[in-house]
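Only one protein chain is missing from this complex, and each of the others stays in its spot.
For chain A:
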Amino acid sequence: MITKSSVQIRKEWDIVGARQMGRNLAKELGFGTVDQARITTAISELARNIYLYADKGKVAYEKIEDMNKKGLRIVASDQGPGIHDLSKVMEDGFSTSGGLGAGLPGVKRLMDCFDIVSEPGMGTTITTIKWVR
């Protein structure tokens, strides 16, 4: 069974909305408190990136529930300027906003699966999954 939903990101306030939806879904799926906090932090990072660099985009959620495992798939996509040097942004210690530990490497650490597709001028799509332990 797959349930889909999404939040549009246009203004900073939408980041909160994205977090809220993610947290609700994470709770429903039975994630523990720590994982709920990690998932929402990851959503914050993804939504914030859209807000800061792409102007607008969306964060979409899919509950994955099959026989063996349950999880939450989060897809953040935008039609912004895209990322020229993917390996650079995935490098620790590199952050345009000057934050510590955050950024895309942070999202990768918080989640179980991480994939990014980006084309300069076309936009960026980041897909992440967290499995219920």
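Definition applied: a residue touches a chain if its C-beta (ideal position, glycine included) is under 8 Å from a C-beta of that chain, and two chains touch if they have at least 3 such contacts; residues count from 1.
Rule of thumb we're sticking to: contacts and distances are computed from a predicted model.
Of "Sigma-B regulation protein RsbU (Phosphoserine phosphatase)", "Response regulator receiver domain-containing protein", "(2Fe-2S)-binding protein" or "Heme exporter protein C", only "Sigma-B regulation protein RsbU (Phosphoserine phosphatase)" is the UniProt protein name of the chain excluded from the display.
The residue touching the chain not shown here, chosen from A:37, A:116 or A:132, is A:37. With the whole complex as reference, residues 32-34, 37-38, 40-41, 92-93, 100-102, 105-106, 109-110 of chain A touch the missing chain.
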